[in-house]
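Below is the structure I would like to discuss, written out as structure tokens.
With one protein chain removed, the remaining protein chains of the complex are shown where they sit.
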Amino acid sequence: MVFQSWNFILFLLVVVVATRWTLPQWRWLILLIASYFFYSLTGWIPLLLLIFSTLLTFQIGKWLGNEKDQKKRYRILVLSVFIQIFQLAVFKYMGFFESIFQLFSSWTGHHQHDAWTKLILPLGISFYTFQSMGYVFDVYYKIRKPELHLGHYSLYVSFFPQIQSGPIGRSKKILPQLSSIPTLSDDKLRYFTMLFVWGLMKKLVIADRLGNYVDPIYAHPQGQGAWVWSLTLVMYTFQLYTDFSAYSDMARAIAGFVGVEIPENFMYPYKANNITDFWRRWHLSLSGWLRDYIYTPVMFAFKKYKEGAIVLAIVITFLICGIWHGPKMTFVIFGLVQAILLLFEYFTKSIREKIQSKISENIYQRISIALTFLVISICFILFRAEDMKMVSSIGTEILNWDGMLLKQYVAEKNLSKLLGIATLILLFVVFEEKMEQTMKQDGLSRWIQMLIVSTLLILIGVTGVLGKEEFIYFQF
Amino acid sequence: MSHNIEERVNGVFRRIFKNDSIQVNRTTTAQDIKGWDSITHLHIISGMEEEFSVEITGFEVMNMENVGDLLDLLSDKLAE
Partner (left out) sequence: MRTLGWLISTLLLTVFGYLVIYGLCCSINYNGRPLVYLWSDYYSSNGGPTHLKSQEWNSHCEKYKQWDAVILGASRAERSYDPQFFANHGMEIFNFGTSAQSIQNSRILVDHILTGSCSTREIWLDVYPASFKDDALESSADLIQNIGFVEVPFEIAQENKDFRMINLLLKRYFCENGEVPLANASYKRNGYVSVDQTLSIELKNKLKNFHPYVSSDFQVGEKSLKAFESILKICAAHHVKFRAIVSPVSAFGSQLEMNRMLDSILPVMEKYNSTLINLSNTQGIETSLHFYDEKHLNTNGVKLFNQSLLKCLTK
């Protein structure tokens, strides 16, 4: 059930009203029932798997808390991680087998794989597995004590605003909130309303609109030429960002409506001035998770190798980052390319600083931001393309700078529509940060808040691409 | 004794950040010093190990939140 459907909004209203009528220390129960109900809509088997994962990590946490012997604790940790990775691998790779099965069934004309799809790819499994695994790590590293309340813990793993696509929450931030969930203050309600509508606008007005231009090109990668591909790459970069950050904002707003604060997921990633910076601004809940539980431990485990430790940590982290997105070669290579870029930046740091000192700060920054954006847009080919074959055919297209193809494209898509898209992106880039900061201001006048919500809603209704019901990140 | 540790720790920070005006205290965290990223963190920890001739494990690094935690860890190690 997507957030922008009538059914979801009805569901949310019921949950909000129900939590308001309950005592703060019992609200977790309402939210847990709501979360399990919400998740059960995707099927019973995924729900059972979720409950299994919850019970497993809850128990592991307790064991880790009771065990004093560091070696045994380490073994428990390894066991837990192994089971969870195994579970993730089975279910993600089963999807891979299923695609072969689908191909086969399409030849024979059979048509019975719907039940398979539902059974095989439990929604949000990558997200909740990481969330619960993060908790196990936290207990192992004694960052927090084991959670003793199964109810609170189950809600932490299954919380409905997060379960479909994150943000991946951290036990230290979220679990303490669940024992007594505060009533939503009026200020917060208005803030979260704005945030929700803001997310909705990003999704329906920008992301889905861009999708209408990006999808057909990716569906027919050949014969488009470099100009059209350049436009498409830029559009996809914005589509992916607005789509996922829209989802994240809406998830945060929904969690806020029921009294729980979950982390922000983005920090204006396209204002990053290098790839290292980009990963500090993009999908923060995942990159932060990887940093704390993969990168840092690996780096310190091998710290006697000095730079070798850094190289190893970066490569392992980004390989995992790639594979986390799915069992596809494109994601693996995406991760590797990121690792290479980060290592390049690490080893050229002093050279770049020298160059920086010779050019005016302003110009250097601008060039850096533009270059970073360019590199990221190109990397996202790996993110969007179906397979490596498609990547290479896009690669050959990039060599064909035939102006006629661009002319054809403009004629087909209508110049005024394309200019409209360009204006839309430009307005978004200029006003995004300002808008988000304004919404966050304490004591922002209620009239202005009203104006913001109404304006965004009107914009959505009049110009939005209505009727699509899918977020890009649901596939992961 | 602890005052002494604090000064030596500060010395390591100044050396690594190549900045003599840095003054850390118990509540200083990575957010407070520009350029304190994960790689610098590695250099800081290695720097501490050299300075105090101790070994800091990855496990110990993981639950370090601020400079105070680092100081406590170091004084524990030196007392052993």
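First chain written, first letter: the chains are A and B, and each begins at residue 1.
Note that in this section contacts are C-beta pairs under 8 Å (C-beta built on N, C-alpha and C of every residue); 3 or more make two chains touch, one makes a residue touch a chain.
None of these values were measured; they are calculated from a predicted model.
In the whole complex the chain that is left out makes contact with A. Note on the undisplayed chain: of the listed residues A:Ser180, A:Ser454 or A:Gln475, the one touching it is A:Ser454.
Looking at chain A, the residues touching the absent chain are 6, 106-107, 109, 111, 186, 189-190, 193, 209, 416-417, 420, 446, 449-451, 453-455, 457-458, 461-467.
To be clear about the criterion, only the chains that are shown with their structure count from here on.
Averaged Cα coordinates give chain A a centre that lies 34 Å from the centre of chain B.
The residues of chain B lying in touch with chain A in their complex are 37-39, 41-42, 45-46, 57-59, 61-63.
Chain contact summary for the complex, chain A toward chain B: residues 70, 141-143, 276, 291-292, 295-297, 299-301, 303, 306, 309-310, 346.
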